[in-house]
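And then chain A:
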Amino acid sequence: MIMYLLTIILLLLIAPLLLSFIKAVKMWLLYKKPVSLFQGYRNFAKLMHKETLISQEASQITRIAPFLVLSPLLVTLFFLPPVVAGAFYVSFVDAFTITGLITLSTFFLMLLGLDSASAFGGMGSSREAFIAALVEPAMVLTVFSVSMMSGDLGVGQAGVNLAAHFPEAHMASFLFAAISFFILLLAENGRIPVDNPETHLELTMVHEAMILDITGVYLAIIETAASVKFVIFASLFASLFLPFGLQFAAPVAAALFLVKLFAIAATVAFLEVNTAKLRLFKVPNLLGIAIVFAFLSLITFYVLGA
Partner candidate 1 sequence: MGVDFLIGLFLATLIVALFTSRLYRLILWYSMNSLTLGILALLIGEELHDKAMLITGIVTILIKAIGIPYMLKSFSHRFHFVRQIQSEIKVQHAIILIPAILVFTFYLAEPITHMIHGNANYVAISISSLFLSLLLMMEHRNVAPKIIGFLSMENALFLLGITATEGMPMLVELGIFFDLLMAIVVMNLLFHKEEVTP
Partner candidate 2 sequence: MMPLLLVLPALIMFIVSFIQSEKAKFLLPLTSFAILLPIVKLFMLPKPYALLGSYLVADRLDTYILLVSSLVGIGVTLALLTLDKHVKVSASAYRRFYRFFAIFWIGLSISILSNNMGLYWIGLELATLSTVYMIKTNHTKAAHKEAWNYMIVGAIAISLVLFGIILMYASAKPILGEDAMRFDLLLSHAKEIPSPFLFEMGFAIATVGMFVKMGFFPMNLWLANIERASFYPVAALFSGILESAVIIGFFRFSQIAMEINYTHLFGFVFAYTLLTIFIVSFLLFRAKDFMRLFSLSGVEHMALIALFWVSGGTFAALLHFGAHAFLKPALFLSTGVLESRGKYRIAGALRGYKGKKGQLFWILVSLFILAIISLPPSPMFFSELYGFGAMIETAKQSDHMLAMIGAILLLLMLLSVIFYRFVAIYQSMKYEGEEEEKRVYPSELFALVMFALCLAALLIPASLDYLRSIV
Partner candidate 3 sequence: MFQFDTLSLVFIALIVLGAIPNFFYSWGYLPHIERKAHYQLHYFTFVLSMIGVVLAANALTFLFFWEIMSLTSWQLILTETKEHKTIHAARFYFLMTHFGFVFLLLFFLIVTDGNLSLGFEAMHSIAARFAYPTLLFFFVSLGFLSKAGAVPLHVWLPYAHPQAPSPVSALMSGVMLKIAIYGMFRFLFDVLYPWPLEWGILILVIGSLSSLVGVLYALSEHDIKALLANHSIENIGIILIGFGMGMIFDSMNLKVLSSFAFIAALFHAFNHMSFKSLLFMGAGSVLHQTHTKNIEKYGGLIKTMPVTAFTFLLASISITALPPTNGFLSEWMIFQSMLGSSHMDDTSLKLAIPFAIFALAMTAGLAIACFVKAYGITFLGLHRSSNAKHAHEVNFLMRAGMILISLVVISLMLFTPYYISWFDKVLGSLGHTTVYTKIFPDGIWHLHSVGIRGGVVSPLILLLALLGVTMLLLFGYRTLGVKERIHRTWSCGYRTSPRTQYSATGFAGPIRRFFGWLYKPDEHFHKTSIAGHKSKFTDAHYEVHVKPLFEKTLYDSVGKAANFMSYWVYRLSHFEQTRYAAMIFNLMLSVLFSYRIFAHEFSWATLLLEATVMIISVKVLIIGDKK
C-alpha cells in the first residue's frame, strides 16, 4: 500500500520534470542551451503566486472546468499498473474507464476553450474535438488488442500479466499495438507532429489555443493536468509495452521504471526534433495509421495467432 501511494506521489512529482526534460533534450539536440530540468516546477510556483484573471465573458464553467480537467487525471493515476513487484495496485479498472476519464478531462478543456468567447479558444476546441474523435477508436481498438494478449481487461492486471508472461507468441500484434499506442501518446498529449506545444501561432496551436485566456492558478492547474496526462500515457506505455524489470528488487525496479519513462520522453523529443508539425487536415493520416495498426494488431492476433 505504501509503495502504491509512493508511486503515485512519485509520478505526480516527476510529471513537470518529464515535460521539461523533453524540452531540454530538444534544445540540446538543436544546439541550444538546454532549459533547466526544474523549469516546470518554477513555472508552477510562479503561477501559484499570481492573481487569477477571469474573462468578463466567461461563465461558471471557467471557474470549475480547470478542476474538472485535472481531477479525472489525478484519479487515473490511482489506476495505473504497479511499478514494483508486490506493490498494491487497482487490478480491476479497465482501459475503457481510463480512456473515459481522460476524455472527460478533454471535454471540460474544450468547454473551457469555448467559454471565453475568443475566436482562438473556439478554434482550439474545434481542432481538439476533431483529433479526439479520431483518437477514440484507435485507443479502444488498441486497448482491446492489448487486453487480448495480456488476458485481462484490467489495466493494472494487464501490466502485471505482461511482465510475468511476455507475449512472445504474439510479437507481431504486440508490436502493432505498441506503434498505435505511441501515436496516440503523441496525439493525446499534443506533441509534434499533431500539435506544437511551444508556439502560440494561430495556425499551429491546438492545446494552447484553448487555454489562451487562462491565467494564474488556473493555468497552473491546466499545465499540471497536461504533464500528468503525459505521465499517465508514458507509464502506461512503459508498463504495457515495455513490460520487464518488475521482478527485480523494489528500488531497482523503480529506477528501471524511471529510466523507461525518460527513455520514452527522449524518444518523443527526438521525434519532435526530426519531424515537422502536420497540417490539421494531415493529422487524420497519422491517426489513420494508428487505427490501421490497431486493427492489424487485432487481426494478426486472431488470424495468425502472432
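Selection criteria: all candidates are chains of the complex that A comes from, given by their letters.
What we mean here is this: a contact is a pair of C-beta atoms (placed from the backbone, for glycine too) under 8 Å apart; a residue touches a chain by one contact, two chains touch by 3 or more; residues count from 1.
Please read these numbers as outputs of a predicted model, since none were measured by experiment.
Candidates 1, 2 or 3 all belong to this complex, yet only 3 touches chain A. The touching residues of chain A, when paired with candidate 3 in their complex, are 48, 51-61, 64, 67-68, 70-72, 74-75, 78, 92-97, 100-101, 103-104, 106-107, 110-111, 113-123, 125-127, 129-130, 132-137, 139-141, 144, 147-148, 151-154, 202, 212-213, 216-217, 221, 280-281, 284, 291, 295, 298-299, 302-303.
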